[in-house]
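Note that one protein chain is taken out, while the other chains of the complex remain in position.
And now, subunit A:
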Amino acid sequence: MSTEPVISLSGVRAELGSRPVLRGIDLTVRRGEVVALLGANGSGKSTAVRSVIGQVPVSAGEIELFGTPQRRFRDWARVGYVPQRTTAAGGVPATVTEVVSSGRLARTRFGVFRKADREAVRQALDLVGMAGRARDSVDALSGGQHQRVLIARALAAAPELLIMDEPMAGVDLASQEVLAETLRHQVSEGATVLLVLHELGPLEPLIDRAVVLRDGCVAHDGPPPKAVGQHALPGHDHVHPHAPAGAEPMRTGLLS
């Protein structure tokens, strides 16, 4: 049971334009594991996770999800995806509940919500401590709160596998702690997690294995590397608080 691969990549190559971004990646995530994908900017870590969920065309290699070739994989309710925060902004106001509800669609028939679906949405909001903001517009949230909403959206379908792209980027300390606690809860419930991280930070104790990418190749696959240099200083928590709430430009919806 514990050795069953949930994600398996072998020899995966991908190009953006003509530039190779992944140059033959092997990566296996087994059931119940928490794997961090680390690397510098441009090392291919985001491309790697986006290839797993089929958002980047792969030029060579095999990708399997739950033992099924990804091309034929249809059971997407088992996968919860948390994109980088920038991708989720519509031109019309939407409440926290409305956004999180769209994560539940995979578990509904033709998008008809029953009582259990509404309950699942409420629970997901509870898990990330955003139940009190359920009826607020997502535009009124801080970066960290917005990230919590996106995680709740992924959790609403009760997925077995969570894939997160830089969940800690631009997130305030309080939200980082909530996120770490949410993740700990998911892991204790048996979830499998693959996350892209800039550095391990507050999630370090949760992580079973780290895969470091360099120039589109796997440079390290094993126990999480120890922080070195200034990053290892006690008290260095490396928050990136430079994404203030309300930094988004005003949108009137008049221009596409």
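Note that contacts are C-beta pairs under 8 Å (C-beta built on N, C-alpha and C of every residue); 3 or more make two chains touch, one makes a residue touch a chain; residues count from 1.
Just so it is clear, contacts and distances are computed from a predicted model.
The subunit not displayed here is recorded in UniProt as "Metal ABC transporter permease", chosen from "Cytochrome c-type biogenesis protein CcmE", "Sulfurtransferase complex subunit TusB", "Metal ABC transporter permease" or "Peptide/nickel transport system substrate-binding protein".
Interface note: of A:11, A:69 or A:111, the residue touching the hidden chain in the full complex is A:111.
If you put the missing chain back, the residues of subunit A touching it would be 53-55, 74-77, 79, 81, 83, 87-88, 90-95, 98-99, 101-103, 105-106, 108, 111, 113, 135-137, 140, 142, 144, 153, 157, 172-174, 230, 233-237, 239, 252-256.
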